[in-house]
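Below are the structure tokens for one structure; questions will follow.
The complex is shown incomplete by one protein chain, all other protein chains being positioned as in the whole.
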């Protein structure tokens, strides 16, 4: 059995739901083939987000880590390619922090690659009828922050697990309040994450 | 019991599926409260589309008519407000016709309003968590053509039924082949059409 | 000499400039070949807009009328095809009016076509390197209101002039304050309107 740690962010920015959290909850305890999924909710707070994830990795000792966040405005599942060493927030996080052009770790490298098989996952999703693409930017808000923190933690600890970040669209019920925004059903997001987990463990 | 005629277009433009047809098939025979749904597939062919719909109205004598078509690029359910008296196609229809700036009926008025309760339907959909909006243009291809033909036929026959046109997004499996395109699950589209039918008959 | 009445709306919606007004001012008194341009500023107020335009037509007795408005979000010159008989405002006009689903004239027809040679103008603009397209909706705010009012006035007065409405993008200085919005330089807009006038009088 291989353990996959799947994380989802808490709601933020005025929303009372976050599809990343909803999807990860649906997958708590999911097993298939070799995979067992454990999950964590991650606060949308600079610093705390990384600390929560690092504690979960120490506790769970997973074989792979996939962090998931919401990307308003995107119509497809986005496999993030690269995390960059900067916090640059246009709006405050859930604790009121709004860093501008601050390094995540002043001693860290400029960027880390995702170590998930992102191209293979995109192909598998598309073949299963799920809109998906590689993304070259996870932004500079708490999503990129967590993604960078994840890869930096694994590097410092000398752990070579497959790990990375996936952005998902808004839920239809969120988009219903934001005219013109694309969305994706929770069922489809859950199927997409299941496929991503399977491809990652293969 | 009130009979609602629901129509969906056949696939076109290289797609092998049309969400409008899929959704209408799922609703064939659907009953709730006063509603009984009968459906027809409509060819994506100028002229034939209207003829097929007119024949169905004569045969079924419905209490309301809702025609549905696919709108690539739109992220929400679009309640069309107005049909205009022009065929102006950028690509050929399924019979190879590509009319430019031709009136649908040279003797017809410039435009017809939808007689569906479009604002009430949009509100009901949004309150149910389904992305929806009023649209002020159904384009100038076979969708607008059918919409105009429907309203013109009812006007000429002196029938005052609620009738109109609804555009729906691509299915996820279509969008999976068209990077960046928004989509909506068939389940949600079906729920949206059920709500539209209920509000229309209220 | 043929007189063309060119109108541009005053600023609205928090902007302190309107590219339609700026462009029309630049063209005041412009002559070329048969064309002489006279201009008017139009208030962004339901009702007053049409009254101002009707008074200008009576006074100037033009051979053609082209009304121009700003279309935030559009990247090209839009030749509007059709005006519809409805006022449906999402935000208040400059006098605080915010009509919803009101007819412009309860006795008027559903819609009027533009009588400008819209396809020929689009072709001429594109050939001159100016982004342009036909648009099938002028919206339901004061722009469509003025366009409908223009065509309805001419119809009631029995005047058969070429007349219609052109939407133009934001100016770069407006877009500089609205991240992601497309824009077009005033010089290019002025050239586009000159071409539209020439094609209209041909």
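So that you can tell them apart, the chains are marked A, B and C in the order they are listed, and the count of residues begins at 1 in each.
Rule of thumb we're sticking to: contacts are C-beta pairs under 8 Å (C-beta built on N, C-alpha and C of every residue); 3 or more make two chains touch, one makes a residue touch a chain.
Worth saying up front: this structure is predicted, and the values here are computed from it rather than measured.
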Going by the whole complex, the chain not shown touches A, C
Touching the absent chain in the whole complex: find that residue among A:20, A:65 or A:82.
A:82
Give the residue, chosen from C:61, C:90, C:156 or C:177, that touches the chain omitted from the document.
C:177
Only one of C:71, C:125 or C:168 touches the unshown chain, namely C:125
Which parts of chain A are in contact with the chain that was left out?
81-82, 84, 86, 88, 101, 109-113, 119, 134, 136-137, 139-140
Go through chain C and note every residue touching the omitted chain.
75-76, 125-126, 128-133, 171-173, 175-177, 179-185, 187-188
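Here, only the chains that are shown with their structure count from here on.
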Among line, ring, star, complete and other, which best matches the way these chains touch?
line
Proportion of interface numbers common to chain B and chain C (over half same, under half different):
same
Would you mind pulling out the distance in Å between where the CA atoms of chain A average out and where those of chain B do?
38
Using mean C-alpha positions as chain centres, tell me how far chain B is from chain C in Å, no decimals.
31
